[in-house]
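Up next, subunit A:
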Amino acid sequence: MRTTKRWIAAIGATVLSVVAGSAGAADPIKIGEINHYKRMAAFAEPYKKGIELALDEVNGAGGVLDRPLEFIFRDDQGKPGEAVKIAEELMTREGTVMLTGTILSNIGLAISSLAAEKGYVYLASEPLADSLVWEKGNKYTFRLRASTYMQAAMLAEQASKTDAKTFATIAPNYAYGKDAVAAFKKALTALKPDVEFVTEQWPALFKIDAGAEVQAIERAKPDAIYNVTFGGDLAKFVREGTTRGLFEGRDVYGLLTGEPEYIDPLKDEAPEGWTVTGYPWYDFEDGSNKAFVDAYMAEYDERPGIGSLVGYMTVQSIAAAIERAGATDADSLIAGFRGLDVDTPVGKIHFREQDHQATMGAFVGTTTVKDGAGIMVDWVYKDGADYLPSDEEVAKLRPAN
Partner candidate 1 sequence: MGLFIAQLLTGLANAAALFLVASGLSLIFGVTRIVNFAHGSFYMLGAFIGYSLMQVLPGAIGFWSSILLAGLAVGAIGVIVELLVLRPVYRAPELFQLVATFGVILVIQDLALMIWGAEDVLGPRAPGLKGIVRIMGEPVPQFDLALIAITPFVLFGLWYLISRTRVGILVRAATQDREMVGALGVNQSWLFTGVFFLGAALAGLGGAIQLPKGGADLLMDFNILASIFVVVVIGGMGSLPGAYIAAVLISVLNVFGVAYIPQSTLVLMFVVMAVVLTVRPYGLLGREEVAGEHGQVGEPEKPIKPAGNLARGLVALLLVLLACLPFVAEPFFTILATDVIVFCLFAASLHFLLGLGGMVSFGHAAYFGGGAYVAALLVNYASAPMELAFLMAPIGAGLLAVIIGWLCLRLSGVYFAMLTLALAQLVWSLVFQWDEFTGGDDGLVDIWPAEYLSDTTAYFYFTMVVGIGGILLLRHMAHTPFGYALRASRDSARQAEATGIHTKRIQWVAFTIAGVFAGLAGALFVFSKGSVFPVELEIAKSFDGLIVVFLGGVKTLSGGVVGAASLTVLQDFITRFEYWRLALGLVIIAVVIVAPRGIVGSIRAIAEQRFSRGEVER
Partner candidate 2 sequence: MSAVLEVRGLTKSFGGVLAVSNVSFSVAKAEMLALIGPNGAGKTTCFNMLMGQLPATAGDVLLHGEVITGMPPRKVWRRGIGRTFQITATYASMTVVENVQMALLSHHKRLFDVRRFAHRAYYDEAMQLLELVGMQTQSERACAVLAYGDLKRLELAIALAHDPQLLLMDEPTAGMAPKERIGLMQLTADIVEERQISALFTEHDMDVVFSHAHRVMVLNRGELIANGSVEDVRSDAQVQEVYLGGGSLFNEVAEGDHA
Partner candidate 3 sequence: MLEVNAINSHYGKAHILNDLSFRVEAGEVVSLLGRNGAGKTTTVKSIMQLVKPTSGDVLFENQRLNRMSPHQVAKLGIGYVPEERRIFTDLTILENLEVGRQPARDGMAAWNKERLFEIFPNLEERKHNRGKALSGGEQQMLTIARTLMGNPRLLLLDEPSEGIAPVIVEDMAKTILTLKKEGLSVLLSEQNLHFARIVSDRAVIIESGEKKFDGTFEELESNPEIRDAYLSV
């Protein structure tokens, strides 16, 4: 049988080819960073640049624990199974002390589960799934970014202030979309019990049939619309909706719609008057936000995305946690993260002990078009700490460790 023979030979060849790749100079502290650099390049690239910017600053200031901080970037092809394999490789072969990364929630969840099983510390930087720190939360996993629930609750708060009674929702038909709608409904109903959801639209992710969706929403004649679509789906929805007059005289709430990654491609067709979460990088006048944007633009000569900010804050959080832990073993790192306060461009954030969620907030504002591009005006930064459920609720949601 030739099968097995070849197979061994192939393995052997890789062994040889990769054995020659260890040993370093100043003994850096290595962090494993896993992301979908190809599959979601538009989001992962600004994120990576944010990380590199922060790394330069951290290492320029002498590193952490007097050692340089180093990130090892790996592409998981957007496959959770692959991400798990890479995570193992990073931890066992590359000598990384912890893991971070991912945009897609499902991969974040896969790594989180691995982290708990193997005792690796994982900082989920960008994935939004609520379950990451609640239903599926575990001792080893922390999350930086404001979750779906938090951002939806911010929009629900805005929506409750109007006299709109009937709502339509449109969200991609998968876990994130459903979470986002459920969170919005829950938060809004709590604030304003007499609202009615007259239709829920669930286009398939990245396969939206925008004309039909717009017709279906129009048919329900809602006072307001809650949008969770993003990317190409958002573009098509906005264009069809605008053409067919769907948004005329209606309040629209858009989750993540104001983030540069999503709104920039729309150019002058960006929706106007929507209440959205996003990142108004163009509008900071001073302070730490402005400093970050300036530094980023000086370094890369392009605008930062929300991913850039998250990447930057990821490094800040990790550096702070290691410094606070004083060591790089898992237990010390967990102690370092729990209750950690970090100074970031958006202000001080706090890694909660009860659910390992950071209190990074979000910018909420109104969209408009200026100079051929969609921007947010009248925005405010809402602190994430104000939009998290009570401790008792969290305790109920989160399994005991």
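Here is the rule we use: a residue touches a chain if its C-beta (ideal position, glycine included) is under 8 Å from a C-beta of that chain, and two chains touch if they have at least 3 such contacts; residues count from 1.
For anyone wondering why these and not others, all candidates are chains of the complex that A comes from, given by their letters.
Treat the numbers as computed from the prediction; the structure is a model and nothing was measured.
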Legend entry - Direct contact with subunit A in this complex, candidates 1, 2 or 3: 1
Inset, instruction - Flag every residue of subunit A that touches candidate 1 in the complex, lowest number first. - result: 1-8, 10-11, 13-15, 17-18, 37-39, 41-42, 45, 74-75, 77-82, 84-85, 88-89, 92-93, 105-106, 109-110, 112-114, 116-117, 129, 131, 136, 173-176, 178, 199-204, 206-207, 209-213, 215-216, 219, 231-232, 235-236, 239-240, 243-245, 261, 264-267, 269
